[in-house]
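Only one protein chain is missing; all other protein chains are in place.
Letters A and B name the chains as they come in the text, with residue numbers starting at 1 for each one.
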Amino acid sequence: MSSSAISPDARPAPAPDAGSGRNDLAGRGARIELTGLSRRYGDFAAVDDISLVVEPGEFMTLLGPSGSGKTTTLNIIAGFVSPTAGSLKVDGAAIESTPAHKRDMGVVFQHYALFPHLTVAENIAYPLKRRGIGKARRAELIRAALDTVHLGEYGHRYPRELSGGQQQRVAVARAIVYGPRVLLMDEPLGALDKKLRDWLQLEIKRIHAELGTTFVYVTHDQEEALVLSDRIAVFNHGRIEQVGAASELYERPATLFVAKFLGESTVLRGEATRTGDGSAVGVCARAIHTPGRIEGSRAAIVVRPERLAVRPRDHRPEPGWNALPATVTGEIYLGSSRKLELALPDGSPALVREQAGMLSDTREGDEVTLTWRAGDSVLLPDDPDVEAVFT
Amino acid sequence: MVLDQLSGDVSGAARPAADAPSPARTASDAGGRRPALLILPALIALAAFFLYPLALVAWNAFTDPTPGLGNFVWFFSEPANLATLGRTFTTALWVTAVSLLLSYPYAYAMTVAGPRVRGLLMMLVLLPFWTSLMVRTFAWVILLQDTGVINQLLGAVGLGPFSLIRTQTGVIIGMVQLLMPFMVLPLYAVMSGIDGRLLPAARSLGARPATAFVTVYMPLSLPGVSAGCLTVFISALGFYITPALLGSPTDALISQQIFTQVNGLLKWGRGGAMGVVLLGLTLVMIALLAVSLRRAGRRVSR
Partner (left out) sequence: MRTFSWGRALMWALCALVGAWLVVPVLVVIPLSFTGKPSLKFPPDSWSTRWYANFFGDTAWMSALWTSLQVALLVTVVATALGTAAALGLTRARVRGLGAAQGTMLAPMIVPGVVLAIGTYSVFLKLQLVGSLAGFVMAHTVLALPFVVIPITASLRGFDRRLESAAASLGAGGWTTFRTVTLPLVAPGVASGALFAFVTSFDEVVVSLFIQSPYLQTLPVKMYASVTRETDPTIAAAASMIIVLTTTLVFAATFFVARRSRVK
């Protein structure tokens, strides 16, 4: 995501009013409110009783594995799919019965859906004509939209004469040109290669900042979600597991699924019992302490790899720290950091990340002690289904 | 009657074989002259039994009974001939228009139907496509009788009886059914290639469903429309069997007149001149539509 990530087709345009951050198409974003929304196909619930509020001007990402109901949710908001239960409000007004063409939302489709029989300019003019906007004003708006996506010179071309990244930007221009209150994007970068994707993520972020429109963005790429979003809603089996800012989801996952879907972690399973200041979980015949408390006794403790430290086998943990014996099974050197793969006495895996400059001198095969602060152990109810998703 | 099974695209589309794309050429056909010899036998057959007969038609038109333009002068100066020509044209236009009107929603339905229904709809098109033209025309002779099934059905709901056989209406009804597969197949081929996400896209941009259909779907389906219309129109221009059996002898079309001139009156020159006019018209139509098709294709092809 540095300047080296700029793709060859990214003509660095003379950003017209760089710095000021103002854009001719800027407007106010709408507040979207989903309450108890479901969509069933026969017995199968593609979207199952979800509730979500997207604040005006917010960048909300719907993140989840394939088939988890992200597209269906987006299509319900756009008006292409009608919900079988629940309500949908935009700026306080219920819009379930408003047809798609009257919702005034911009939609960017995964494969762009540019009209092949129209030029770039005609594609962008399309929503303006539907709104009866006069010719002169149309020309102005088209220019502004093309400038926003840095495609000023491409108005007369047909979509097939553009590269994938350029087509994607035309799709964005077409969706923002009429100043919609909401912009919905369904994996808009899914068909592009990695470099182009990295660069266009920054472009999308910039456009969001310039316009102030509410963005709802669908992806199954967690890194993309982290780069772009104000908040992320994690989908699984048609339900929302957790909504929150990236740091919140990472540091305080609400479910084992969220913990495993976002970032790497070590999962320790066992029976939980309550203690005075939290819980203790029996793992490999040792008590692991955590400040958390849960209902039921089947528990999983999640620890992020950078929270774990490797010490010699005879190391004695300080008060308030947990410790487990482990064997180093592999090491991966990553430049700025190093990852150690370990095996616990019961055979389950653990993962440690050490920053460069703070590397221990452990090697593969070493017998060591893993330690971490009790406060870094996130206690969650165990969920046996989760393994199936990730293996 | 091969003419009635016209259009390369159509037979290609109807043919059930799977064609892998991307011809992989190697450098092995050095020179490539020898393979050309393989074309010769077919070309000789075509020269003897296709090109030579057509040349003879033209030759007769200009030389029989006396050399000159006499036959063409006769053709264009007889009001009856011009009326025949006009009738042939209007019949072909009607057949094309009605076919298009019925085929467009039918082909569209094929693209939105599930696989089973689509298979059924396709079968319903292919069955008549493969059935002998003579058999189908005979069926229409039965159906269109003054006391035939159609008039019985209409009678049952208190309409008619209409005279259908030996009228232009009867001819059009029969020809539409006979030629509809040639409209449906190219339409379906083009429509099934239209990206299904474009219509929701248009709606998200503020187009009402009908507007979205007219401004996005219809322009993209135009190549299929012109291919289908061309095929049906020029087939209809040259139709003989169906108008001969379903139409009225006094309202004959140009094919029937040619038949009468040559077979009945032995006027080879006059029949030839009419043949030249008919063939010329056909070629002009093809040229016109080919140009417009190419223009449409340039805009739409990705």
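Here, a contact is a pair of C-beta atoms (placed from the backbone, for glycine too) under 8 Å apart; a residue touches a chain by one contact, two chains touch by 3 or more.
Note that this is a predicted model, so its numbers are computed, not measured.
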**Report entry** Which of B:57, B:85, B:187 or B:222 contacts the chain that the document leaves out
**Finding:** B:57
Query - Hidden-chain contact residue, picked from the options B:133, B:154 or B:293 - result: B:133
Query raised in the report: In the complete assembly, which of B:62, B:94, B:108 or B:217 touches the absent chain?
Result: B:108
Query raised in the report: Residue-wise, where is chain B in contact with the chain that is not depicted?
Result: 1-8, 11-12, 15-26, 28-29, 31-43, 45-46, 48-57, 60, 102-103, 105-106, 108-109, 120-121, 124-128, 130-143, 145, 147-149, 177, 180-181, 200, 209, 234, 237-238, 240-241, 245, 255, 258-259, 262-263, 268, 271-272, 275-276, 278-279, 282-283, 286
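Here is the rule we use: only the chains that are shown with their structure count from here on.
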Query raised in the report: Between chain A and chain B, what is the separation of their C-alpha centroids in Å?
Result: 55
Query - Interface residues, chain A side, partner chain B - complex - result: 78-80, 99-107, 109, 111, 113, 115-117, 126-127, 130-131, 158-160, 174-175, 178, 184
Requested in this report: Please name which positions on chain B make contact with chain A in the complex.
Outcome: 195, 197-198, 200-209, 211-212, 215-216, 219-220, 299-302
